[in-house]
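All protein chains of the complex are present and in place, except for one that has been dropped.
Order of writing sets the labels: A and B. Residues in every chain begin at 1.
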Amino acid sequence: MSVDRALEGVGGWLDDRFHGARGVRVLLRKVFPDHWTFLLGEIILYSFIILLLTGTFLTLWFQPSMTQVVYHGAYVPLRGVRMSEAYASTLNISFDVRGGLLMRQIHHWAADLFMAAIFAHMIRIFFTGAYRKPREINWLIGITLLTLGLVEGLFGYSLPDDLLSGAGLRILEGVMQSIPLVGTYLAFFLFGGPFPGHVIIPRLYILHVLLIPGLILALVTAHLFIMFHQKHTQMPGKGRTNENVVGAPMYPYFMAKTGAFFFFTFAVLALAGTFAQINPIWLYGPFNPVAMSAGSQPDFYMGMLEGALRVMPAWQWVVFGHTFAFNVFIPALVPLGLVFTLAALWPFMEQWVTGDRREHHINDRPRNAPARTGIGIAVVTFYGVLWAEGANDLIADHLDISLYLTTWIARVAIFVAPVLAYIITKRICLALQRKDRHLLEHGVETGIIRQLPGGEFIEETRPVDEEALAVLTSRTQIPPLPALEAGEGEVQAPRMRGAMGKMRERLYNVVTESIPLPEPHADGHGNGHGNGHAVEGNGHGQESLPAGSGGAEPGADVDQH
Amino acid sequence: MSWITARRRHPAAGYVVVAFVLVLIGVGYAVVTSSGNASASSPAAANAAQIVRGRNLFLATCATCHGQFAQGQQNIAPSLIGVGAAAVDFQVSTGRMPPGEASAENDRKPPRFTTAETHAIAAYIQSLGGGPPIPSAAQVSSAGANLGLGQRLFVANCAACHNFVGAGGALTNGKFAPSLVESTPTQIYEAMLTGPEAMPVFNDLTVTPQEKRDIIAYVTQVRAEPNPGGFSLGRVGPVTEGLVAFLGLLLFMVLAALWITAKHRKAHE
Partner (left out) sequence: MSDINSPGLRGSGDSGDQSWPEYLTSGEAHGATPADAEPEGRRTPRRVIGTPPPAASRTLLTEEAAARQPATRELPAEPEDPARAKRAERLVAACFLLAMVAGFGFLVAYAIIGVGSIDGAWHSNLVLGTCLGLTFLLLAVGATIWVRHLMPDVEITEQRHLMRSDEKDREAFKQTFTEGADTSQFVKRPLVRRTLLAATVPLAVAPIFLLRDLGPLPGTSLDHTVWRRGLRLLVYGTGRPITAAEFNSPGSIISVGPEGYLDDDDAMAKAAVTLIKFRPGQLQFTPVNHAVPNKVVQNWTVDNIVAYSKICTHVGCPAALYEQTTHHILCPCHQSTFDATEGARVIFGPATRPLPQLPMGVDSQGYLIALGDFQEPVGPSFWERS
């Protein structure tokens, strides 16, 4: 058979040189668990590859130069207009190079999809707890990749030097200028002098095509290698434990699926580049520092910063001949800085609060970690309010709301909405846990009605099937905290000492608040692994509770059933 | 909270929640949507029989707000003395005058008067106090216009309100700069010349008639241009692009992922 011949021929030749038979076999047989959310990361990877391919195409025609020229090309309304060579070469790519406009549009759509998928992927990782040990470093690498992606996109869409992105560079310069002590120096060093100067486009160019993609490539490689080495997490289900990986082998299944997904990614981007116009720089016109358009926004992934700049009230201090321009550097640094720092520290903070230092390879269902899910939604809400504020003039125009009112609503909402979101989300999670408990205790409704001899009608239920049982009963058992107060003849645990200890205990109670699973029933359709003594529950009078866990749930779910 | 959870299985519970949320959204939107004060515009003038006809039309429709002698009324409508035929033609031919319901700014709508009637009213108002006349067809023609200069002027003076291509934009307190997609060259000229409502005035000495023609040529050319990249997504920039990226591209990829990873029902009962 030809497969055998190929293996003997090429395969043997390579193996003679690389000793690969065993190692490559391990790779081929590697098991990949299957869930659609696991493909979000692949969207990012394949978008990146497409960015590299289309980007290389564009570099063959793009001129990263700010030298002013007068345009005499194919786009008639701009003939005779003074513009930079960068802008003129972008017009050239769009109108005079076959496939140029398509490649430009695919490139830009790929950048948007790259960032959108990063958000989706990051959110999936967060809500399923996939950042827990041993994956903390991969989480940090991911946040770094997000930051690099933001910057790469910003530099990329600024390269054509059009009116919209040029305004964005102006804002960047104004923001840098506002930084105390070093701001003006940083701005002058980046732009090679006052704005706009003659060097910013070539500098952004080399950052955009060489330095940052190199960093991204290196980090993505590390990210994937770590994931490979630690094996992917898996969703809870029958037969899936913390000690195994269940799925289909890499060869041929995963290779085929991921190949199909790559084709889908390319297809979506190619069709978007055909039917959805993006970044029509010829309509914006070349950058000039005197002009501005209504409804100017950066690309969506910078929208939060834009919204932060709009929402900030006018606040500055002038002391001893120097200006603290809070109105600029606070929105530029604080909201995004807060979110990213919180995200980066999160795995370690969660470990500190719960004391859980075990490896976790089974994903959490978001409802089973109500505090984490609530905080995640609160952060997403915070981000979302600022994001919407970034488009407030378009919202005001199209939804007929007064412009200043949108800003006032945002000013209130950034504080109120996340708190509300946390409370509502946590309640929803607990309600979903109640529903799970109900299913476990009472079974699934079958729709069959039976009349009892006494005349009463009941609906028959059947026990949940094994697959669903495995899912419903999968819960991370968070180990109990040591007692806050030392018992008789004992020493207080060092971790629980002082104010930190008290705070830790309070946070622990908040984080572990949940509805316990029911005790296993004699007929076997309770849960099978003994977590009826749900350690994570509190306020339910169970004996294994840590002493001093005073944060009892208000007796709301003292059982209705 | 326990009162609510105790009644969560009540038969009406679902309806109550839906009704509550609808009321919340409806009341909230009504509160934030603006209703401001109406503001008004100005007409123009020309020949004898026209002027009489115009006066009759004026008295029948416009005088209730603008006064019997077009002198205006405090807080209701401005005086029309001296605004010129161009202003009247603009306001009436775009349907802004006579206005519908009171709002922060009058929207373009189908005009109430025919072209002849509009010119008659304009002639009457012009006769009262003079002002800029209605531009001729030659004055608004795009023949031989310098599109590049038109672009420079438009983007420096007009785009901040009307957006890069004239798609419109928000002003304060419920006002807005309208889209220029439906404006005729004459209307664009008149608007620049007379500065309707919140729009500033660009007289013929500051922006010469030739320069106005250049701007008009640029606006009319660009809005008629095809979108070589596909659907225009509104020509308002990255906001709609971002929406398409999430609700179009990412959603499609999620659907593809769902399909690829879907289990066969038969094999996993």
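Going forward, a contact is a pair of C-beta atoms (placed from the backbone, for glycine too) under 8 Å apart; a residue touches a chain by one contact, two chains touch by 3 or more.
Predicted, not measured: the structure shown is a model, and the values here were computed from it.
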item: Contact with the hidden chain (one of A:Phe38, A:Trp139, A:Phe191 or A:Tyr383); value: A:Phe191
item: Omitted-chain contact residue, chosen from A:Leu271, A:Ala344, A:Ala417 or A:Ala493; value: A:Leu271
item: Residue among A:Ser65, A:Asn138, A:Ser296 or A:Thr381 touching the omitted chain; value: A:Ser296
item: Sole contact to the chain not displayed, among A:Pro134, A:Pro202 or A:Gly501; value: A:Pro134
item: Residue in contact with the excluded chain [from A:Ser47, A:Gln63, A:Ser94 or A:Ser158]; value: A:Ser94
item: Interface with the unshown chain - residue positions in chain B; value: 39, 149, 152-153, 156-157, 159-161, 169, 171-173, 175, 195, 197-203, 205-208, 211, 225-230, 256, 259-260, 262-264, 266-267
item: Residues from chain A at the interface with the omitted partner, ascending; value: 12, 16, 19, 22-23, 25-26, 29-31, 68, 74-76, 82, 94-102, 105, 134, 167, 170-171, 173-175, 177-185, 187-197, 230-231, 239, 242-249, 252-253, 256-257, 259-261, 263-264, 266-267, 270-271, 273-275, 288-296, 306, 309-310, 312-316, 318, 321-323, 325, 327-328, 331, 359, 361, 392-393, 403-404, 407
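One rule holds in what follows: only the chains that are shown with their structure count from here on.
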item: For chain A paired with chain B, centre-to-centre distance based on mean C-alpha positions, whole Å; value: 39
item: Complex contacts: residues of chain B adjacent to chain A; value: 1-2, 5-6, 8-9, 32-34, 36, 104, 146-152, 155-156, 159-165, 167-174, 176-177, 218, 221-222, 225, 227-233, 235-239, 241-246, 248-250, 252-254, 256-258, 260-261, 268
item: For the chain A and chain B complex, residues of the former touching the latter; value: 34-40, 43, 71, 76-81, 94-95, 101, 105, 109, 112-113, 115-117, 120, 163-164, 257, 260-261, 264-265, 268-269, 272-280, 283-285, 288, 290-301, 303, 391, 393-394, 396-397, 399-406, 409, 427, 431, 467, 554-557, 560
